[in-house]
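One protein chain is absent from this view; the other protein chains keep their places.
What follows is chain A.
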Amino acid sequence: MRAGPSQEEIRRHNLGALLRHVHLSGPTSRAELTSRMGLNRSTIMALTADLTAAGLVREELPRETGRAGRPSLVVRPESARVYVFALDVGVDRLVAARVGLGGTILDRRETVRRRGTFSLDEIVGPLAAFARQMHRKTRADTVCVGVAAAFSGGVARGDGVVRFGPNMGAVDVPFADEMARRLAFGLPVMVGNDANLAALAEHTRGVGVGCRDLVYLHGDVGIGGGVIVNGQLLGGHGGFGGEVGHMVVNPKGRSCGCGSLGCLEAEVGERALLESAGLFGSGVGRDAVRAVVDAADRGDIGAQAALSRVGDWLGLGVANLVNIFNPEMVVFGGMLREIYLGSAAQVRSRLAVDALPTCRDNLRLRTSALGDDATLVGAAELAFAQVLADPIEVLARAGS
C-alpha cells in the first residue's frame, strides 16, 4: 500500500495551484491567495518565492489602496517572459499565436485556408512558418513552455493523431508528430478537438466561469461541441466525446459528411443554412452565414425562413442535450453565435416544448464571450497545462 502524497508532491501541487490562480485571475495579492487557497501565509510566501526564483511570477507593490496598513504584495504572472504557442486549425483559417502566461495574446498571425483536398503540408507549413517568425522576434530571456493546437476534427487521446475530420477531409493524420518535427522546438505538440478546447476556454476564461455543468456548441462549417460535467470535460473512452454535431435529429433528413443522415450538423451547419436560403454556391464561410442573418434582419423572407428552419433543428438538438446533461448553461460559439441570436425565438420555442421542465428551468443560454478566439484560447490553455501541473520541472526542462 502506498502512503499519502509526499511533501515534494504536495509542494508541487501547491506551486501549480498558485500559478493557476495567477494565470487565470491575473495579478492577485498574497493576502487574497492566502484566503482563496486556504493555505498559511508563510506557505504562500515560500511558494511565491519559489515561483519568483523560477521566473514564472513577480511580486510588486500594489497601486495605492487608500487603506491603512502595509499593503500586501501583488503576485503577477510573467506574461512577457513565459509563453506558449497556440495553433488553431479551422476549415477556413489557420491561426498561430504566442500567448503569455496569464493568457495575454502577445503576437498572432493568421491566414486563410482554402477548402478542397486535404494536405497536411498545407496546414503544417504555414503554421510552422508563423511560429518561427514569432519565435525569432522574442527576446533572449523569454522561454516557450508548450505548444498546442486546436483541430477541427476528432483527435485520439494520447497520440495527437486526427482520426477523422469530415469537413476538412482528414483521415488518420499524424498531425502532432508532423507539427513537432517541423517546428523543431524540441517540444511535443499537444492536439485537441477545437470545440472541446473552446468549451474548456469558455469554462475557464469566458462566459462559463464558475459554472460546473456546461454544454458548449461550436459552429464552424459543421457543428462541434464540448460537454463539461462537474467541472471536467467529458472525453469519453477514446477522447472523442462531445461530438454533438453528429447526434441524429432527423433520420429522414439531409446527408451528413460523416456518412449518416440527419445529423444536427447536416440540419444546422453552414451548408444547410445556405442551401435553404438559396445562397449555396455564392460564398462560403462565416461571411456567407452573416450575410443570411443580415438579409433576414433586413426582411428577406427567404433568409428568414431558412434561419427559422435551422433554429428549429438547433432547438431540438439543444433540447436533447439539456434533457441528457441538465447543464446550468448552454453556450453558442463560432458561427452558432450569429445563428442563435438570429433564430432565438425558434430555438427557445423548441426548448419550451421538447425539454423537460425540470431540466430547462434554470437553464441559461449564452453566446460565447471569447468569440472567434475561443478555440485559440483553448489551445493556449492546453499548452499551459503541463507548466501549471509542475511549474519548476517544466520550466527547468524548457530553459535547458
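The criterion applied here is as follows: a residue touches a chain if its C-beta (ideal position, glycine included) is under 8 Å from a C-beta of that chain, and two chains touch if they have at least 3 such contacts; residues count from 1.
Everything that follows uses one rule, which is that contacts and distances are computed from a predicted model.
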item: Name under which UniProt lists the unshown chain, selected from "Amino acid ABC transporter permease", "D-xylose transport system ATP-binding protein", "Phosphoribosylformylglycinamidine synthase subunit PurQ" or "Na+/H+ antiporter subunit E"; value: "D-xylose transport system ATP-binding protein"
item: Per the touch definition above, residue among A:His135, A:Arg212, A:Arg290 or A:Arg397 touching the missing chain; value: A:Arg290
item: Candidates A:Ser72, A:Asn167 or A:Gln346 - the one touching the absent chain; value: A:Gln346
item: Interface with the unshown chain - residue positions in chain A; value: 290, 293-294, 297, 337-338, 340-349, 351-353, 357, 360-361, 363, 365-367, 369
